[in-house]
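What follows is a single structure, written as structure tokens, with notes after it.
Missing here is one protein chain; the remaining ones are kept as they sit in the complex.
On to subunit A.
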Amino acid sequence: SVQAHKEEDNPQKTMEVNGLTPVPNSYDYDLIVIGGGSGGLAAAKEAAKYEKKVMVVDFVTPTPQGSSWGLGGTCVNVGCIPKKLMHQAALLGQALQDSRKFGWQFTEEVKHNWMIMTESVQNYIGSLNWGYRVALRDKKVTYENAYGEFVGPHTIKATNKKGIEKLYTAERFIIATGERPRYLGIPGDREYCISSDDLFSLPYCPGKTLVVGASYVALECAGFLAGLGLDVTVMVRSILLRGFDQDMANRIGEYMKEHGVNFIREFVPIKVEQIEEGAPGILKVTAKSTAGDQIIEGEYNTVLLAIGRDPCTRKIGLDKVGVNINEKTGKIPVNDEEQTNVPYIYAIGDILQDKLELTPVAIQAGRLLVRRLYAGATAKCDYVNVPTTVFTPLEYGACGYSEETAVEKFGEENIEVYHSNFWPLEWTVPSRDNNKCYAKIICNIQDNERVIGFHVLGPNAGEVTQGFAAAMKCGLTKEQLDSTVGIHPVCAEV
């Protein structure tokens, strides 16, 4: 057995690392949350409301390129927030062009300065990191910037940047460690490629960029990089936006292609070499066709890998406490109350198996979980009809079934798809595409033509989709949709 000492005021406890001896009666904390991201922080702050003694341990292992960040998790630092801001920067570039047709005059050539944008974005993120630390302090939640891992029942070890280890015990735990970008496992990937973890704080303009992947992360990044004036190529192994409605996915791809993004389809990189050092330097990428033996090469300043994300569950000592994970994916299966197979250990957010990887879902799950634990509530997280938006140059908002899954589940003869192209009024005067924006709803004929799927491709798709998602939660039918008057002139009225 191993004796461990802590620096706290608590009486010393003896712990067995092998988990056989009974655990102590009183714990340091009511709740320890491992991971200070969207889900973790929401849960911690909620628990503090019920006067529970809560600790959050959050730690960011630097990327191969050395990038790191503060409290707040993926969304705040390397996800939703910087992504949307850079997307906005690209949209503003388009707005500048439109504005000329609306009578605005300024110099012909307008260039974008990456450093100014990135600095502004990072400053804002810094304010959010700070805000979270203050919020935790105000709510009396203990925060440790340390890497947490289980070492025995009810016990974690927290290792800070300097390598100092501390042990903490809690009655309950919530694992909310999220995910990190996946690497290809090919020569040169970790040395020379960057990921979304690096992009939003890149201290130099990425230049001519190759984006590897066809996830929403890949397309969103490729989209805004192109919008800022960079030469962008996307290398896709097979299909775009796997898991999303494929008709919509293809329309997004078409739009991006027509607006200057190059696509290399059915190829995967097999080697990345550095030709020239620099910030950025020049990289040579060798890729192989998935359909034959063809090999191609290309030179880029930056290679951005966006081929998927892997949960941070393999090195947090789950085996020490017996928490099951899906060995293949690393995800944690939970019941409908976010409980793992170990009764006092819960999990929320991106690491969950078969759940959506979205900030609002993690937040909702975290809050409701805590209310069930400490406030006697019974409400469970409702994962049905969760809306989402992909912030590609032409934005895509969706809620409910894709056309394929609806056909699969209900049968083609039992669903009706209503659809329409539309031309946003704001696009008329600058003569922007008049046949690209598109909306469709999928109805279940057997259930009163209930709207089971909503898809819109156009500006402000997120703002448009949110209300429809609320309506779908209320059981919206086609008849009710038809009888609702539109607001004119807006895109949503279509």
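General observations
We take it that contacts are C-beta pairs under 8 Å (C-beta built on N, C-alpha and C of every residue); 3 or more make two chains touch, one makes a residue touch a chain; residues count from 1.
Please note the rule applied: contacts and distances are computed from a predicted model.
Look at the chain that isn't drawn here: its UniProt entry, checked against "Serine/threonine-protein phosphatase 2A 55 kDa regulatory subunit B", "thioredoxin-disulfide reductase (NADPH)", "Proteasome subunit alpha type" or "GTP cyclohydrolase 1", names it "thioredoxin-disulfide reductase (NADPH)". The missing chain, though absent from the display, is touched by one residue of A:72, A:153, A:206 or A:349; that residue is A:72. Interface note for the absent chain: among A:363, A:406, A:437 or A:452, the touching residue is A:363. Only one of A:64, A:281 or A:462 touches the absent chain when the whole complex is considered: A:462.
Note that of A:388, A:402 or A:444, the residue touching the chain absent from this view is A:388.
Contact between subunit A and the unshown chain involves residues 38, 41-42, 72, 75-76, 80-81, 84-85, 88-89, 92-93, 95-96, 98-99, 101-107, 110-118, 120-121, 124, 128, 131-132, 135, 228, 358-361, 363-364, 382, 385-389, 397, 425-426, 428-430, 460, 462-471, 473-477, 480-481, 483-493.
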